[in-house]
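Only a single protein chain was left out; the remaining protein chains are all shown in position.
Residue numbering begins at 1 within each chain, and the chains themselves are lettered A and B in the order written.
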Amino acid sequence: MPADYLPILIMLVVAALFALVALIVPYYMGPRNPSTSKSDTYESGKLPFGTARRQVPIHYYMVAMLFMMFDIEVIFFYPWAVIFRQLKIFGLIEMGVFVAILLVGYVYIWKKGALEWD
Amino acid sequence: MDWIQTLLIPIVYSTILVVILLTGFAYLSYVERKLVARFTMRFGPNRAGPFGLLQPLADALKMMFKEELSPKNADLPVYLLAPFLAISTAVIGWAVFPFASRGFSVLGYSVPPVLADVNIGLLYVAAVTSIGSYAVVLAGWSSNNKYSLLGALRAGAQMVSYELPLGLTLVAVILVVGSMNMTEIIQYQLDHTWLIVLQPFAAIIFFIAGLAESNRSPFDLPETENELVSGYITEYGGIRFAAFFMGEYIHMITFGAIISILFLGGWSGPGADAVPFLGLVYFILKIALMIFMMIWVRASVPRVRYDQLMRFCWKFLMPLALLNLVVTAIVIAL
Partner (left out) sequence: MTAIEIPALNFAALLPLFIVVGTGLLVVVLDLFIADKKSLGWLSLFGVILAAIVGNMQQGGAGFDPAFQNVSLLDGYANFFNIIFLSTAALSILVALGYLGRVGLHRGEYYALLLFATSGMMAMGMATDLMVVFIGLETMSIALYVMSALNRHSRPSGEAGIKYFLMGSFASAFLLYGMALTYGATGSTNFSDIGSVLTAGTVAPMAMLGLGLLLVGFAFKVAAVPFQWWTPDVYHGAPTAVTTFMSVGAKAAGFATLMRLLMVSFPAFAVDWQLAIAVLAVLTMTLGNVAALAQKDVKRMLAYSSIAHAGYILVGVAAATTEGIKSVLFYLLIYAFMNIGAFAVVGVLEQKEAIGTKLTEYAGLARKNPWLAMVMALFLFSLTGFPPLAGFWGKLYIFRAAVNADLTWLAVVAVINSGVAAFYYLSVIVQMYMKPAADDAPEILPSTPATRIALAVAGLAVVLIGILPASLVDMVAKGVFG
């Protein structure tokens, strides 16, 4: 029932308000003496050079993509798990096929070295 | 009109929850410092108040009166959004946790033992706890600082990676119980036995992945002080810094609570059925035990290297969790 979720929405709003208050109020409590060197990027005391937004190693993209795939497959397990006791052997076989396909992908990325970090 | 029942009680309920969690966070930081100090033969905070008990208060005040700085190269809206997300998403998972066997009534209005008894409780928890990684990634990216970006990349990759074994163990739990409702999960454990007995591997994997997911030692790579200053929070100061701190510690408490509910029977314990308040006490004790274990791990295990961290997750925890799931399914089906 959608009404069951109303408390969650309320909690969300309360939490958000709390966070807002906690973040905004101190702004008016502290001193304010802005200066250029204070608002400069911190690079261990050296003068900062260049921007931080440059190319990053491809590995992170790979992890992101692999996560997307596997996480979505994990999400597929959830409804299946809830009704598994009713599906019995049929559910087992269906999921066996699913897991087998998942494993093919897993073995593939493992052997291709997508999981190595060097 | 029952607006009191549908609106006011949830509002008060969630306000109390949030306040307790924030206080809990403050004292958790004290407990952690004290404990780690004792583990390493030091005293820990002991100046502010008796046994240093006022230390968290002092810290909080200090943070509040700091000057708020925003780096000039930062992407300001995102930079400000990140700490907001860190605090607000950390607490909302608590909406579906049951605290006792039954609620009580005030002036004829019933206060339930769980704020929202929804049938997808576990899925909801899994969803909101993973929003925390957005806060981290957004913080690191928006700061426009090299340390922050590297820290955020590491943290992002780590958190999403460990979410997979985490999710798989949750599936194993759902498989055994046959429901995602938190109350039913506890009921199942009352009827049978604690799931840590039925699903020991899931419990262990969940604990380890939970450590990594909340960026706890030995998986606290994103904040390695010796190489990345403070990682993704390098450019944050004052209360915004505290916000991330808060998010992380509340995450820790949340994980303690999830493990307690899923594997340790939640509020269950001798006499908890008859006296609901006792259930709440058991629940808190179980959470405390879990948190103590996390701190214990932090004090005794050295930090892992990043490649070890990723390999451990993808090449060990993942297949193990999957195997656990498959075996569970086969056992249940037969």
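Going forward, contacts are C-beta pairs under 8 Å (C-beta built on N, C-alpha and C of every residue); 3 or more make two chains touch, one makes a residue touch a chain.
From a predicted model like this one, the values you see are computed outputs, not experimental measurements.
Visitor: If the full complex is used, which shown chains touch the chain that is missing here?
Guide: Its contacts among the visible chains are A.
Visitor: Consider the whole complex, including the chain that is not shown, and state which of A:9, A:87 or A:114 touches that chain.
Guide: The missing chain is touched by A:87.
Visitor: On chain A, what residues meet the omitted chain?
Guide: With respect to the unshown chain, the touching residues of chain A are 83, 86-87, 90, 100-101, 104, 107-108, 111-112.
We adopt the following convention: only the chains that are shown with their structure count from here on.
Visitor: Quick one: report the Å distance separating chain A from chain B, using the average Cα coordinate of each chain.
Guide: 14
Visitor: Under the stated contact criterion, what part of chain B meets chain A in this complex?
Guide: So the residues of chain B touching chain A come out as 6-7, 10-11, 13-15, 17-18, 22, 63-73, 80, 83-84, 87-89, 91-92, 94-96, 115-119, 123-124, 141, 143-149, 153, 156-157, 160-161, 163-164, 167-168, 170-172, 174-175, 178-180, 229, 234-235, 238-240, 243, 306-307, 310-311, 314-315, 318-319, 322, 325-326, 329-330, 332-333.
Visitor: In their shared complex, at which residues does chain A touch chain B?
Guide: 3-8, 10-12, 14-16, 18-20, 22-23, 25-27, 29-34, 36, 38-44, 51-53, 56, 59-60, 63-64, 66-67, 70-71, 74-75, 77-78, 81-85, 88-89, 91-92, 95-96, 99, 102-103, 106, 110, 115-118
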